[in-house]
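A single protein chain has been omitted; all remaining protein chains appear in their positions.
Note that the chains take the letters A and B in the order they are written out, and that residue 1 is the start of every chain.
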Amino acid sequence: MTNLSRRDFLKVMGLGTVGLVGALALAGCGDGASKTGTNTGSDSANTGSSENTATGKTVENVVNEIPTTSQDSITFGASAAITTLQPYLGVGLVPTLITYGVYETLFAFGEDNTTLEPRLAKGVQTDDNLTYDVEIYDNIYDSNGNHITADDVVFSFHAYKESGVGLAKTESIEKTGDYSVRIVVVDNAIGTWDDTVRKTAIVSEKEYNASEDGFSTAPVGTGMYAVTEFKPGISLTVTKRDDYWQADESKRAFLASANMDELTQMVIAEASQLAVALQTGAIDLASIPQAVADPFMGNSDYAFFPLTAPLGLQVYFSGDAHSPVADNQKLRQAILYAIDVDAIITVAYDGYGERQYTFGPSAASDFQEKWRNEDYYNYDVDKAKALLEEAGYKPGELHLQILSIGAIDAWSKACQVMQQNLSAIGIDLEILNYEAALYGSYMNDGQYYDMLINNVTQNYLVTAWNAKLGAQNFGGKTCTSIDDPKLQELLKGCLFEENHTPENVDAFHSYLKEQAYAYGLCAPQNFTFAKKEVGMVEPYYDYIGGMYLPCCKYAGK
Amino acid sequence: MFKYFLKRLLWMIPIVLGVAIITFTLLYFTPGDPAYIILGSNATEVELENLRETLGVNQPYLVRLVKYLGDVFLRFDLGTSYSTKTSVTGELIYRLPNTLLLTIASLAISVLIGLPLGVTAAVNQNRLGDRVSMLLALLGVSMPSFWLAMLLVILFAVKLHWLPAMGVGGLKYWILPALSGSTGGIASIARQTRSSMLEVIRSDYVTTARAKGVKERNVIYGHALPNALIPIITLVGTQFGMMLGGTLILENIFGIPGVGSYLTTAVSSRDYPVVQGGVVFLAICFSFCMLMVDMIYALVDPRIKAQYEGKKGK
Partner (left out) sequence: MAITKNTNEMPFLQIKDLVVEYTSDGETIHAVNGVDLSLRRGETLGLVGETGAGKTTIAKSILRILPDRSAKICGGEIFVNGKDLLKLSEPEIQQIRGNEIAMIFQDPMTALNPVKRVGDQIAEVIRIHNSISPAEVEKRAKEMLELVGIPAQRFREYPHQFSGGMKQRVVIAIALACNPDLLLADEPTTALDVTIQAQVLDMIADLKKQKNSSMIMITHDLGVVAEVCDQVGIIYAGEIVEYGSKEQIFDHPTHPYTIGLFGAIPDMNEDEEWLHPIEGLPPDPTNLPQGCAFNPRCPYATEECRKGKIPFAETPDGHLSRCLHTAEVLKKEANA
């Protein structure tokens, strides 16, 4: 200290600090440094039939090396919290291992995610698509040996409805025999019957009432799996039952498949930790966000399963009188022409996504392939400028607000791209980045915004349209307060069992497109990586795009 | 002494009542819709309204407040979560041990490192030891715990395979979370220790100890440090209270189901019973924590103990 002045000393220490921090940072970036290299590798590895079209760099039909054997148990990670296993809760709170594997419903989707298959039900009769007579098997037993009868079915429907979460689509349910019930639904729209019988878990009344916490920690169902270990907030393990009530395998519903003996779902909230867990071998399989997928891309130790999610982004216009977009079709069209969907895919989904061709997922069963070739407001700035002028606005005159959820990264980024796109034609777009609950209280009222970003997931387009635009759901208007009788008429003209024809669906699609009330932007691509040892041959995703492992196919099984 | 603490315990009742009313009122006036979170984007307005009715969020302020206070103070029931339909009390009791363990482990590391660091700094005031210690402390306070957490995970879990990257289990699962959680504490404890040691170290009784032939180490740790402890205990106590609800980020990264992540999720999903219950619960914990701090004061400093006892002696 004597030779070194105080100032010099501090300087030296300062340099030391920078060096130390730098070294630590380098340690942290060790993986990132090789990013470019890995990427190149992955591109060449995925040449299977990867399509690079205008829809962005979607990766499809990746040829994974076919494994010959598979594990008997899988541990996988997911970011969703697991705090409870109750049968009657809101969306996403209970993992599908429970909702599909432990609990069973009267009907379930088949492998195509569209056809309704009987599960607990043996058969169904209806004359008007409103009143259904359902017969259930007489040999249904849950994992505690309780015999399931019509009384339990009636009880379960009531319990679901009383929870307040149950979709208000069941008009009534009554017992008509020991093993038969009559269910009346509120309407015969496409999806109403499906939702009613596909989402209500049937449990034993006696067992449910005996449970102190409403099956929160120890659920008892009739399904192929039973919970063997549940650590709330940490992990859930289910094991295949060997006393499943349906002994005749040919009569089992697809969703009752049990191709894996034991499954453990671990809660890993952080995306990067999900990647770390997969790397360290703590888990065998995980759906990894694009941003942290690099270490696995083209890595031969992992099988790669991409999926374009049946859930995507849509943008809506307000129909409330305060907004300039409400009564100005040309303005809405101008805005849509100005939006560069490919840029949104690049920015919001790292390039991994697919644009939409109508308001709703392209994977929906009533999607029409011909729409792919239509001009669905394909990015065209000149057209946008011309339409803006026709709409009666000069550049710089308009200030609009778009409502979004700040915490959802992809939404915020999509809004930022739109903000830039619109400024190119002279419209100032302000992003209202609210948190989810606040967004929820404003989103169904057009007076709070000019534009709205949202997503909707349904297996039928008409159901998605009805959920967001059906006037009976929002007091006579659409979810963004648009009052258009013709839109409602066309919706009713394709929504029901008797009129759900391609022509009618196309008519609504065309009208909605022309009016530009709401617009489907794009859907992200999700990546699932599995360790090779898992032996997965063919994945199965449910109707909202979640991988359901018991129904996947494994080598040697 | 006993009377003093009994008085303090009784004082907790109005504090908790106040916390309950304030939390309830704030939440009541916070906009946001729990029903949307529960039902998701696909829900129609009819379905949302139906759920709001079931949850009772449409009832007037006073009706809900009185019912809530009645539940909490007369039936000792913190309610049931809107979204998961589970008992808030049960969930908090399930999660508290995890948070407590994380907090205690982090703080223990903070104290074990921060205290000697601060003492070293004070003993070597304005010399190399001081500068290095304070630099380490500065590094600790400016290093965000989540960042350190990720670095530690990459080093110890991914590269070296020594420790698990996440999860809840035996001792080895707690090492990385506790280390990551300790940095901020190390820094503030080191700084507090340094400044209060600097005051004490010049005291006459420290010279007396030296003049008795006490070894230097013992002079510092046996004679000076106990006198410097009061502000450090206060600091540790407050940190403890804050960490009970504030370990959210670490809980998320390391997959530990704790109180912090429970409450934050509840706030963003407007799960009113959970937020209210959680805040009341934390208020009680915090009050107990401060009471503990006061009791430790009495253990450390006989003069404070004498005050509690009401001026016995001189």
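Rule of thumb we're sticking to: contacts are C-beta pairs under 8 Å (C-beta built on N, C-alpha and C of every residue); 3 or more make two chains touch, one makes a residue touch a chain.
All figures in this text were calculated on a predicted structure; none of them were measured in a lab.
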Since one chain is left out of the picture, which of the remaining chains does it touch in the full complex? B
For the full complex, which residue in B:57, B:101 or B:300 touches the chain that was left out? B:300
For a quick check of understanding: of B:30, B:59, B:142 or B:207, which residue touches the chain that isn't displayed? B:207
Given the full complex, what residues of chain B touch the hidden partner chain? 125-126, 202-205, 207-216, 223, 226-227, 300-303, 306, 313-314
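The definition used in the following text is that only the chains that are shown with their structure count from here on.
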Distance between chain centroids, defined by C-alpha means - chain A, chain B (Å): 37
Quick check: in the complex, which residue numbers of chain A touch chain B? 1, 9-10, 13, 16-17, 20-21, 24, 27-28, 30-31, 81, 83-84, 86, 88-93, 162-165, 167-168, 213-214, 216, 231-235, 266-270, 272-273, 276-277, 279-280, 282, 407, 435-441, 443-444, 454-458, 464, 467, 470, 472-475, 479
Chain A-facing residues of chain B, complex: 31-48, 50-51, 53-55, 83-87, 90-91, 94-95, 127-128, 131-132, 135, 138-139, 147, 150-151, 153-155, 157-159, 161, 164-168, 252-257, 261, 265, 268-270
